[in-house]
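As you look at this complex, bear in mind that one protein chain is not there, while each of the others sits in place.
By letter and in written order, the chains are A and B; residue numbering begins at 1 in each of them.
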Amino acid sequence: MREPQLNLSPSPGDEVRTTTCYMCACRCGIKVWLADGRIRYIQGNPEHPVNRGVLCAKGAAGIMQHYSPARLNKPMLRVGERGSGEFREIEWEDALQLATDWLAPVRARNPDELAFFTGRDQSQALTGWWAQQFGTINYAAHGGFCSVNMAAAGLYTLGGSFWEFGEPDWEHTRYLMLWGVAEDHDSNPIKLGLGKLKARGAKVVAINPVRSGYGAIADEWIGIRPGTDGLFAFALIHELLRHDRIDLDYLVRYANAHWLVVRNPGASDDGLFARDAAGQPQCWDNGAGAACDAGAVDINPAIVGEFTLPDGRSAVPVFQLVADRYLDPRYSPDAVSERCGIPADTIRRIARELAAAAFDSNVSLPIAWTDSWGREHAEMVGRPVSMHAMRGISAHSNGFHTCRALHLLQLLLGAVDTPGSFRFQPPYPKPIPPGNRPGRARGDNGALDAGPLGFVHGPEDLLVDADGGPRRIDHAFSWAYPLAAHGMLHTVIRNAHAANAQADGAQRIDTLLLFMANMSWNSAMNPRETMHWLTDKDADGAYRIPHIIYSDAYASEMVAYADLVLPDTTYLERFDALSLLDRPITDADGVADAIRHPIFDPATQAEGRDVRGFQSALLDLGARLGLPGMVHADGSPLYADYADYLVRHERSPGVGTLAGWRGVDGSQSGKGAPNPRQLDAYIANNGYWREELPAHARYYKMANRGYLEWARRFGFVGGTEPIVMQLYSETLQKFRLAANGHGAVQPPAEHRTRVATYFDPLPIWYEPFEGEQTGADAFPLSAVTQRPMFMYHAWGSQNAWSRQIATRNWLYLHPDTGMRFGITDEDWIHVTSHHGSITVQAKFAANVQPDTVWSWNAIGKRKRAWALAKDAPEAGKGFLLNHLISDITPRGDYANADPVTGQAAWFDLRVSIGKATAPAGGESAPQFAPLAFATAKDSPLRYGAGMRNRQHASKARPDRKRP
Amino acid sequence: MTSLPPPSRKKLGLVIDLDTCVGCHACAVGCKEWNAGGIAGPLTDSDPYGKEPSGVWFNRVHSYELEATSACGGATPVAAQPAQTLHFPRSCLHCETPACVTVCPTGASYKRGEDGIVLVDEDKCIGCGLCAWACPYGAREMSPVEGVMKKCTLCVDRIYNENLPEAEREPACVQVCPTRARHFGDLGDPDSAVSKLVAERGGVALMPELGYQPVNRYLPPRTRRVGGEEAVVETADNPVAPSWLTRILRR
Partner (left out) sequence: MNPALSVIFFTTLSGAGYGLLAWTALAALLGQPARPLLVSLAVALALVSAGLLSSLAHLGKPRRAWRALSQWRTSWLSREGVASLLTYVPALLLAVALLPGMISADASGSVVALNLVGRLVALALIASALATVACTAMIYACLKPIPAWRHRLVVPMYLLFALLCGGLSALALLHAPTRTPWLMLAGLGAIGLATCKWLYWRDIDRTALPATRGDAVGLPARTVTVFERPHTEANYLTREMAFVLARRQATPLRWLATVLFALLPIACLLFVWFNGGGAAWFAAAAVSSMGGAFVERWLFFAQARHLVTLYY
């Protein structure tokens, strides 16, 4: 018999378009192949700097996301009770008019009555500006519950941060420590990088209570107890100090190790830097035997000792304070070992390995560069130890200080932006802290004086009222959470509900405008009460929160809680910008931004589909409201849509959302006049623009003249002065002084101890609040979640391919833990926290620290959400840990959050577990009423059958006999 | 074509690096995506949004735990290894002597003489399922909707595809893999990059004793370097005198 004839060169599609993936926030470049007007195939774009051709599981499942049966197709007006999911479809004109009718009086009365919060938003450059033009201070994106601890700790310490704003030097590092990372936003770059490290034989250490994913391929897994990383870092610092394995030269050149701190207990200058008349921080020059400008060069700065300043005050160098604190025996490996669950010998060994990798591997690049002071260097000396940390560190109430502890450790090793170490991605590093402060006052046109989010430099920048109470509805930038740089989405709904019950109406919220945040479900702490607050009514029968407008693209749980639903497009149907003003796609070697552009006209994608990109809808709404910057003088709309805005809007002269191909002829980058053909240029260039850093500008960016000059051209920095990394944070000390009764703006009495305690200018460690307040006896276990690599939060479950990988979740626990609690594998168990209880199925796995239980995040779904069948396992067997997570501390005094930044402390969760009888019907608890959403057809999905048959004639038709 | 062709010189296959695989499932989904509309499509999903979703996948990623081992001496001493988590993608190994082919009653299952790729000719397949029983590696997937057997094609419609840029003429699962843990090439050629990789890293065939002679190879996890804890004995009594007390720093 002869082999069949095969068509080995079928066409991959009729045409191909390049754009940017949005199955998650990683922003990889993709090529979308089309056949017969449908997606034949999505591949990673080999030309793209982010992913270099690879694709993750989510990205590859994009077809099923685009064709999801859960897509919303038309604006919807609520007809049933809130939360029921009953709507009727309306026209866009009516929807936008209704929104205008709600919001126009709000803006006239008090713009702060609009709370505009966005979730997985990649257009904060627009949404933040829109809020500013509307005039509300009540705007934020999701960063506050996500990882603001990383952002703030980094930006107040290094001028850059982990998260997606920095990266390990994948090419040169010899030793990588991954602290609490399961996946992160740099999904594909991290995986590409890990692949390189493995191939090169660099050592990878994963510090994580769970050994999965990256931890699985790490050379060493350190199964730490949650919330104790700060202690571990201190013990490493202790060892490095004790063995004198630190980079003193680096510390005085690039950090503030030598800056003098005034020692004046009880006085208003205690703990502030000694400054000269011009405000320049001072150091002690051992050569001259006198205080001098700490920024001076060719001096011999002292780093230990106590010195008398010309004015007679006493001062000590920062380094002295560092050494004093961390050489204390309470931070010795032996002292922390028990609490962290790491053998002391292991800690000592890791410290030795770190030092050996940093100092003995002699990595240096033969690249000449000039430092900020004009000195030439023949080479770039490397410290090939790199670190990356994410939510395992940040999602704790001690996360800010823990992250600072990691940065301190990096700095002591001289391992920030040197070859082989953690590297900044432009536009970072930024001045410390970054210059933009949160907007606070409205001008005549009703717009806010600055964007609602920013960085406070001291108590005077807080958004507090005359009594020191919070001005923002989420209490960000208040005395409770002073450095809440990303806002606090996790507190908005509770606070709005509470504020609207207040007789004075001082902080009333009339309209809640939400975008892309599943706030009644997986992105809520305490979803049950959140649903209650969203639906609660006043005595007169009106909803306590009068109006809720929500934009989603799919039938998520949150859609059911909106009065007005603005249906967004899928990621293949709209323009988006990944802007330098927001979350660009830069990497350590270059600056880059990107767009998404419509591959499809939504109207062609389903019968009656009538959706609009939220950004366009928002601009339309802004024009109807007559917001400054969105209308012509005659009140007509300034922008036709978002694409038009991207091209023509200028934030300041020459600066727009996109940095590439600016200038009328497209010849400029960074700054330049609007270019009408700018978007075409992006589209022609695989959807991105990138400018590579010159080789001499790639390291030591904080004090590299070449880099700083280059960065100034783009407006990333104001000048070429070096950015001095802050081991000791004077900003924090200013808050502490205020708490101790100094200065014009002081905290009210109830916050004083808190501020004084947690605004330590050097990193500290304390028990996470939930554990401390509930005690290990009642709740002996930590409970955490991890991101599954194949699913993005709630989005993935509507995806026919993604959901097959995990249609449900289990609570994983160590077999020894099971034994301890009388549980056997696959038993149903009660999991109880101080806040609530859930009943779920347990599964044994020995790859977890035995005092920790965990599950995949956001697999559990509400019945009938996401167009899933009512009996879908996601809803029946799947579950959320969120029902156990309180949005306030056990004591009830503050949000369940970091006291410095307001970052939600998801992973502080403490639980007890016990065997449950298997529930009838085998369903997890709690369950909520099914939503009245349409469900998808249950017929088999034969995606691609037609495409196959076009290229490869086949008689393999579905067999009618078999359903 | 149920009889096997004479052994081919060219033995195309995959090499999967278990030391680098993070278990992300990209290869599984990427495979599904290319192949849904490809030569072996569709990869039908039953009950896609319901209670028991179940689809055809040519590649499935398993996760295991490996217990710790103790050190062994002997001629080639083996270091003690800690407990580990292992991710393991599983797809057709394109065996050299695969019973999945010889048991097939219709000739639908065949091994290509030219490059050794094992395929199903869906137009001949009667959906008896015997080939799946004959495959120890679970690489065959019946589509109950089409009533025929499907399996990994080694992306035969990509690797020779003249409509693709040359660099992209590789299986979809190899192209997507974000850690680049998957490699494709000619394992019949000892000088090919994949053969060298296998030689260098001690790549293994799965269950060779069964006699199917898989072509694909798996690279075992590298020896973990956790380090002996004994090396240096330090106590609080023998700290180094820190240089910072005396060193003259220059800025």
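Worth pointing out:
What we mean here is this: a contact is a pair of C-beta atoms (placed from the backbone, for glycine too) under 8 Å apart; a residue touches a chain by one contact, two chains touch by 3 or more.
On a predicted model such as this, the values are computed, not experimentally measured, just so you know.
Contacts to the hidden chain, counted on subunit A, fall at residues 1, 212, 804-808, 845-847, 873, 959, 961-962. Remark: the residues of subunit B touching the chain excluded from display are 2-3, 18, 25, 28, 52-57, 60-67, 69, 78, 81, 85-86, 88, 90, 99, 102-108, 124-130, 132-138, 141-144, 146-149, 204-207, 209-212, 218, 220-221.
Operating definition for what follows: only the chains that are shown with their structure count from here on.
Of all residues in subunit B, those touching subunit A in their complex are 1, 17, 19-26, 28-30, 32-51, 53-55, 57, 63, 65, 82-87, 107, 110, 112-113, 119, 121-123, 125, 127, 144-148, 156-157, 160-164, 167-168, 172, 175-181, 221-222, 224-227, 229, 231-232, 234, 236, 239-245, 247-251. Of all residues in subunit A, those touching subunit B in their complex are 1-4, 6-12, 35, 40-44, 46, 51, 53-61, 63, 69, 187-188, 191-192, 194-195, 198-199, 203, 211-217, 219-221, 241-244, 246, 248-249, 252-253, 258, 286, 296-301, 303-304, 319, 323, 329, 332, 343, 345-346, 348-349, 352-353, 789-790, 798, 800-805, 807, 845-847, 867-869, 871-873, 935-938, 940-945, 947-948, 951-952, 954-959, 961-963.
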